[in-house]
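Certain chains of the assembly are absent from this excerpt, and the rest are unmoved.
Order as written gives the chain letters A and B; numbering starts at 1 within each chain.
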Amino acid sequence: MSFNTFGKIFRFTTWGESHGPAIGCVVDGCPPNISLSEKDIQTDMDRRRPGKSKFTSQRKESDKVKILSGVFQGKTTGTPISLIIYNEDAKSRDYETIKNKFRPGHADYTYFLKYGIRDYRGGGRQSARETAARVAAGAVAKLALNKLIGKKFKVIGAVTQLGLLGCNKNNWNEKEIQKNPFFCPDKKSIKLWEKYLLAVRKAGSSCGAIIELRASGVPAGLGAPIYSKLDSDLAGALMSINAVKSVNIGAGINSALLSGEENSDEIKNISGKIKFKSNNAGGILGGISSGQDIIASFSVKPTSSILNSRETIDKKGKNIKITVKGRHDPCVGIRAVPIGEAMMLCVILDHYLLNKAQCG
Amino acid sequence: MSFNTFGKIFRFTTWGESHGPAIGCVVDGCPPNISLSEKDIQTDMDRRRPGKSKFTSQRKESDKVKILSGVFQGKTTGTPISLIIYNEDAKSRDYETIKNKFRPGHADYTYFLKYGIRDYRGGGRQSARETAARVAAGAVAKLALNKLIGKKFKVIGAVTQLGLLGCNKNNWNEKEIQKNPFFCPDKKSIKLWEKYLLAVRKAGSSCGAIIELRASGVPAGLGAPIYSKLDSDLAGALMSINAVKSVNIGAGINSALLSGEENSDEIKNISGKIKFKSNNAGGILGGISSGQDIIASFSVKPTSSILNSRETIDKKGKNIKITVKGRHDPCVGIRAVPIGEAMMLCVILDHYLLNKAQCG
């Protein structure tokens, strides 16, 4: 994991700016002979794509992925898979007015301090547009895992908290998640969420979210202690997503409130099948998967681009006020669901291959 | 970051098992000409050392560090610094009774599934004893940072929640943290914490904790987007500590509850000094340090080794009951404070050097 490359064996490198000609991704280390087509990837791209509902940015991007290398006659060859997505609806004019201003909550200020130069159009490289490339990489990882582990393996993400509103996780319904514009797992919460988010948007404000990821069918033994633990790598991966401020594994922050007895996930052999009585560990013990579901969650801060005026400075250090117009998601957390899934898929595949190397 | 090595430029590799002859650490990539003695490192080691109060394990380890290489005439030479700590009070007998049993909440089961073999004495490599080596590496990082950045730089950690009990963070007092056995920053909470933890121990149980880390004097510009973001690397680093289940940066999980306005950390030029009105970002924007304090917290689950009986299985899959005797901390979170500090120090130094490489 370095600069713009993620992973150890299954590695992807992303490139591109929000308002450049294109963005893309080079996926390296993918096993050969995996069936892969542009269509396979597109399905996942479409789940992250902006402009699909009134609750996401109205930027119109078809997000069509083109495969430039690494696939021959419909199969991966083991060589790098280059994926490109052209930017179509980049309205750079929108950004001319703020080119010398540092939007609070954004990385305008820190990019400028670090590099002494920044592409201010749509945030340049700091834009969440980069995450489209991750979703493409995740789609490749999913196909590889489905071949290597089988169809029983899957990763599902959902928004479990939208700003101030939670939902009932006991009503978790996988089909429902794919049907509503919030990736909400609880049908009963949707109406309220809809009203709430419309009100947030109308107020020129924004809100945060919590996303939960569940991976089932993950073999035991993945994760390499001490500094490539599965949970450590997941935490780094999820925290690398734009606007993420916390990562939890299993009981997460609540584990601090449990007693040793409550927390211990007792083990039971039930007619030859090893079962855990609970899953506070989130499927990971000592950094290694236990065969239970891997459970991780992450929280996303509210969109920093809001209509309401905020105080900040410009490049010369002058105090100014700023309102960010453009076309923004009132809650960036929603579109973080497929991104979180993609990162989890890539981490799991990477560790699957790493474990094969040392212990296979 | 791979297997047992942490870091990119400033890298350390740890080795050793709880009940082997020694544990240790090889620190590589340290800048030359940093003054370094065994005594410098020892001060930090003593803060993590077991057996210091009735609230930690009664294992008696002097944790004396010996420098085997990389230092000449009191200064680092730029070559690897090998540090060794001999194990003194390893009572392996204690573990014979559980050698074929999988302690719930521990990694016994997953190490066995992954490697097909495990050193069961004191948990072997999965033991938190490994973290002594991290503290040694952190001590080296601290000296390097103090030379490179100056004395204004510092990292301070504290326990802000002990099991069910919080404390008042407004009473944060750095001197107090070093005086009480809990690393508690709020003098007023100590008495209650003491009673609580004695009760937990007496009950044969254990509790979790939340630790907060604050780094001040960190230069702006550290952190390399996209996949070496400062927060991403911090999250990976802290999650790699034994028993950690969540990591928060700045407002962390609470950021999901804030509005866009509340969250945005407005910027103000006050008489030539750039100031932020708040620090929900925890000093990191777009993965790059902003010059504000870096704030991170992590939660530690309750100690898995408890006196109360739990259900589990043995190596043959037989259902059994287990009580873990040995000498255990009723709250492993307490000793996680110097470990968290060490990891943060290493991450900051690593990024300081990485930034110098590309942007220096």
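Methods note: a contact is a pair of C-beta atoms (placed from the backbone, for glycine too) under 8 Å apart; a residue touches a chain by one contact, two chains touch by 3 or more.
From a predicted model like this one, the values you see are computed outputs, not experimental measurements.
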Homomeric assembly size (copies in this file), of which only 2 appear in place: 4
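To be clear about the criterion, only the chains that are shown with their structure count from here on.
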Between chain A and chain B, centroid-to-centroid distance (C-alpha), Å: 26
Contact footprint of chain A on chain B as seen in their complex: 1-6, 8, 14, 102, 104-107, 109-111, 113-116, 125-126, 130, 161, 163-164, 200, 205-210, 220-221, 223-229, 231-240, 242, 245-269, 272, 274, 277, 280-282, 284-291, 299-304, 306, 308, 310-313, 317-319, 333, 355, 359
